[in-house]
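First the structure, then my questions, so here it is.
The other protein chains are all here in position, but one chain of the complex has been omitted.
On to chain A.
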Amino acid sequence: MASKRVNEILSAAWVESPNGTDLPTSLAAACVRALPVSGVGLALMTDEGPAGIIAATDGAAMELEELQFTLGEGPCVDASQTGRPVLQPDLARTAPLRWPAFAGGALEAGVRAVFAFPLRVGAIRVGVLDLYRDRAGPLSGDELTEALSFADAATLVLLHAQAGAPVTGAVPVLDERAEVHQATGVASVQAGVGLAEALVLLRARAFAEGRPLRDLARDVLDGAVDFGQADDDG
């Protein structure tokens, strides 16, 4: 995930939305500009389930987000439930069998392809990024890479939203090392919080101490840092 492109996307969104509140909208708008798609939707999830649509670039995207939310079926619902991307390059061919109620609404709204990317970091599931297109056909390799970079950026933005941690500066990309994920698990037990919050805590502490996340993660695994202790102890 720690790619240059994700960093560019996050920095650009921050420039457009410097108080942090409109970051999802800025991300969705940038995504629809960067990819040959006709609409982009962004839905938030919490531990209790789908928590609503937080950005949609146009009427059709909003309509289809709402439709899936109401019906409880569709590619984006499947992506969020299974945690796997659901890439549907030809809705007219595949959707009527798989999601009969959704298919009718989607085709009527002029949407011919949907690419739904679950926004997750392992067990942490924060939402779904949905790309809608008015013509059939798959994403090319480069387009898929770009879409995944937007999904990574959106994951980080929604992670902060879900953990109730307001974004106060450009969101840094995530260090993907195994130790970081292990330390997230350790910190969640120590601090008695969920994994999403634990990851946000780790990121915030690394940022505050001006050190790489992987170094802090190693200290957590070695027992040199304990998130069960009050912060001012150390």
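Operating definition for what follows: contacts are C-beta pairs under 8 Å (C-beta built on N, C-alpha and C of every residue); 3 or more make two chains touch, one makes a residue touch a chain; residues count from 1.
The rule is short, and it goes like this: contacts and distances are computed from a predicted model.
**Q** Determine which name in "LutB/LldF family L-lactate oxidation iron-sulfur protein", "GAF domain-containing protein", "Cell division ATP-binding protein FtsE" or "2-oxoisovalerate dehydrogenase subunit beta" the UniProt entry assigns to the undisplayed chain of the complex.
**A** Choosing among "LutB/LldF family L-lactate oxidation iron-sulfur protein", "GAF domain-containing protein", "Cell division ATP-binding protein FtsE" or "2-oxoisovalerate dehydrogenase subunit beta", the correct UniProt name is "GAF domain-containing protein".
**Q** Specify the residue from the set A:G52, A:G83 or A:P100 that touches the hidden chain.
**A** Once the missing chain is taken into account, the touching residue is A:G83.
**Q** Just name the one of A:T21, A:T70 or A:T145 that touches the chain not displayed here.
**A** Touches the omitted chain: A:T145.
**Q** To test your reading of the contact rule: which positions on chain A touch the chain that is missing from view?
**A** Chain A touches the missing chain through residues 1-3, 5-6, 82-87, 89, 117-118, 120-124, 138, 141, 144-145, 148-149, 152, 176-179, 181-190, 195, 218, 221.
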